[in-house]
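Take this structure, written in structure tokens, and hold onto it; I'll ask about it next.
Only a single protein chain was left out; the remaining protein chains are all shown in position.
Naming follows writing order (A and B), and every chain is counted from residue 1.
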Amino acid sequence: MYIKLDGFILGLSNGGACMAACAPVLLPYLLGEGKGIASNYWITGQFLLGRLWGYLLFALLAWMVNTAVLRESEMWNLIIGVAYVLFAALLIFYGFLKKEDSGCQNSCNRKMYQQLTTLRPALFPVTAGFVTGLNFCPPILLAFTGAAAQSSLIMSLLYFFSFFLGTSALFILLPLIGISNRFAVIRIIGKMAAGIIGFYYLYSGSIMLLRGIAKL
Amino acid sequence: MKNFKSILGYTWAVAALIIAPATFFGLDYFSRVLAEATGVTVNPWYTGGEIIKSIDHGSYRTLLHRPVFDSLIGQKKKGFIQINWEPAAGLPPIIREGFDFNNDHEEDFHLTLNTKTGKVELQAVNAAILPEAKAYSLRNGWAVRISLQRQP
Partner (left out) sequence: MNINKSAAAPVNNKPGLFKTLLLCLPMMTVTLLMLSHGQRPEEPALLIAFVLTFAFINTIFFFMIYTGETDRWRSILFIVYSFCFILSFITNLIEVRGSMAISEANMIEGLTPFCHIVIPMTLIPLAITKTIIFPGTIIGANASIAGMFVLWIGTSLALGRGFCSWFCFFGGMDEGFSRLFRKARIKNIDRKWTYLPYALLLVIVLASAAALAPFYCEWLCPFKTVTEYQEITSIKTALQAMIFVSLFIALVMILPALTERRIQCGLFCPFGAFQSWTNKINVFDVRIDPAKCIKCYKCVQICPSFSLSEDTIAKGKTATTCMKCGKCIDACKQHAIVYHIKGTPLNEGKVEIARRLFIYPAFIFLATMAGGVVQDAIVKIIKLVTTGSMI
């Protein structure tokens, strides 16, 4: 299968922070419902499937932005460059400077998760995955820009799919639970890694921006 | 168990005393063994890749390397092909040579290299050849790298 390496790397570098952010949602459920490692993997698989749907929806949106705004635009480099620079700066801020909070939007959705666990437990993993996937955090915004810069819908979908694979790599460890006391450390490392990747996107965005300005 | 662990600990500590000088005294030997056992080579993006053709011109020879598109998995979209001329002492002032790198018995590109100035001119025939050629002055001759794009 054709993997978009830049999307994969962006996802993988942020995977630690993603897992640490999603773990508080998924872990209590695994501890409550999981009946051994095989069952935990099954639940995590459903959760990731939900997240994949969320990401693919982003890819679709990115493609729509591409066709509606970017495709015919003379200022393609300029727009993508500005987006990269802005989101990269945001990613650097998120990676190195932002104080720890309760973890993305997960805390806001806690009530919803609790209700879902009680009323429709079978739907919980997929739904929770979908909701955590639809998260406007800096890495996803950068991935959105990357996907919008692709030449076709398939490529945009592949870009987000690669991003998904990268962010999911560490989830392999989640069902083993044993590393749960390391979440705080993994989260810090993941966020810092994402911040470092932010510098790469800042550089790429600046180059695009300069090209865009030169074309004006 | 405590004694066993203790003996194991001291054994490794004493082994470290042997490892330290052995690492230096046996450096060449261990390096050779490591290189031979793993069969590892330098990545073709640096070396130019394996030589697929060698043409003898009397006072000098031409070495054509394989096209390099190597990626971690699969192939990159853009690559290059490298040609070397050596030895430096036997090279004429101007080299003009045509190359068929895909073995279809048709010339894919033609190069003119000025071995005094390093100026290189490229005439591409094959669509895979990109109009980017760069010459490098090496200790034992010259090398030219030509950019290629992967054909479907």
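In the analysis below, a residue touches a chain if its C-beta (ideal position, glycine included) is under 8 Å from a C-beta of that chain, and two chains touch if they have at least 3 such contacts.
Fair warning: this is a prediction, and the values are worked out from it, not measured in the lab.
Enquirer: Which chain A residues touch the hidden chain?
Expert: 5-6, 8-9, 12-13, 16, 185, 188-193, 195-197, 200, 203
Enquirer: What chain B residues would touch the chain not displayed?
Expert: Touching the missing chain: residues 2, 5-6, 8-10, 12-14, 16-17, 19-24, 27-28, 30-32, 34-35, 38-48, 70-73, 82, 134, 136-139, 143.
By definition in this document, only the chains that are shown with their structure count from here on.
Enquirer: Distance from the CA centroid of chain A to that of chain B, rounded to the nearest Å?
Expert: Spacing between the chain centres: roughly 39 Å.
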